[in-house]
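Note that this complex is displayed minus one protein chain, with the remaining chains in position.
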Amino acid sequence: MPLVHIDLSAQRSPFQRRAIADGVHQALVDAIGIPADDRFQIVTPHDPEELIFDPNYLGVARRDVVYVQITLVQGRSRELKLDLYRRITDLLAEAGVRPEDVVITLVENALDNWSVGNGRAQLVELGTVPGARVEP
Amino acid sequence: MPLVHIDLSAQRSPFQRRAIADGVHQALVDAIGIPADDRFQIVTPHDPEELIFDPNYLGVARRDVVYVQITLVQGRSRELKLDLYRRITDLLAEAGVRPEDVVITLVENALDNWSVGNGRAQLVELGTVPGARVEP
Partner (left out) sequence: MPLVHIDLSAQRSPFQRRAIADGVHQALVDAIGIPADDRFQIVTPHDPEELIFDPNYLGVARRDVVYVQITLVQGRSRELKLDLYRRITDLLAEAGVRPEDVVITLVENALDNWSVGNGRAQLVELGTVPGARVEP
């Protein structure tokens, strides 16, 4: 169910782009417990001038940011979110991304805000999602 | 007022891309009652490897996903949302998209989160949006 947007430099190789997408997905599985087959990702390569970031905001030395935006159902605890950030950053390091360059944003929505095919609202039918404490 | 992001394969023809955008818009008009001229859409074609999805999550046989993300004012009922998913999927089938391949996400925000030109907050001035039950 999470929908993952990854915006990164087109100068990163197709091989690395795939490794980055794999890493973000594995981190969601590891840290939040989403099913391994619950994978929906949009990767958008950009010319370098299209990815703008400050090279030192809050003391983090960024050089080539990978933007990860994850839309997911609300209700994951702060602890789970912090685990997720660490796990994404660790796995992206294995894919050759400097930890300083991983910028992550979450956008939370409701259980009935999803249709993963056939025009049905499958999450409403399931009634819950992994790791969520509250039922919308 | 809804802002619609459509991410799809660049291998779909420009003609089909437009038909898909038209279908999503008509579904918003039909199911939620937005005005016919309340249309704001961003279509982004992708190389196939940039659109990642599981080919069978929750038993839906996906082959060539069209991602539809709709940002809209909160307050539409679950019933309206389910109507919207069905209507989008039906109209996209007419545009040649398999129902299994339509993945929809909603992101809800507040009435004062919109400016549709001239730096004004037109929805605040209107005071409401079609189909919404609550006034933020």
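So that you can tell them apart, the chains are marked A and B in the order they are listed, and the count of residues begins at 1 in each.
By our rule, contacts are C-beta pairs under 8 Å (C-beta built on N, C-alpha and C of every residue); 3 or more make two chains touch, one makes a residue touch a chain.
Quick caveat: nothing in here was measured; it's all calculated off a predicted structure.
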Worksheet item: Considering the whole complex, which of A:Ala10, A:Val29, A:Val60 or A:Val124 touches the chain not shown?
Response: A:Val60
Worksheet, complete the sentence: On chain A, the omitted chain is touched by residues 7, 44, 46, 49-54, 56-58, 60, 62, 65, 67, 69, 78, 81-82, 85-90, 99-108
Worksheet item: In terms of residues, what is the contact footprint of the unshown chain on chain B?
Response: 3, 14, 17-18, 21, 35, 37-45, 71, 107, 109-110, 112-122, 124
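Just so it is clear, only the chains that are shown with their structure count from here on.
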Item to complete: Report the inter-chain centroid distance for chain A and chain B in whole angstrom, where each centroid is the mean of the CA atoms.
Response: 21
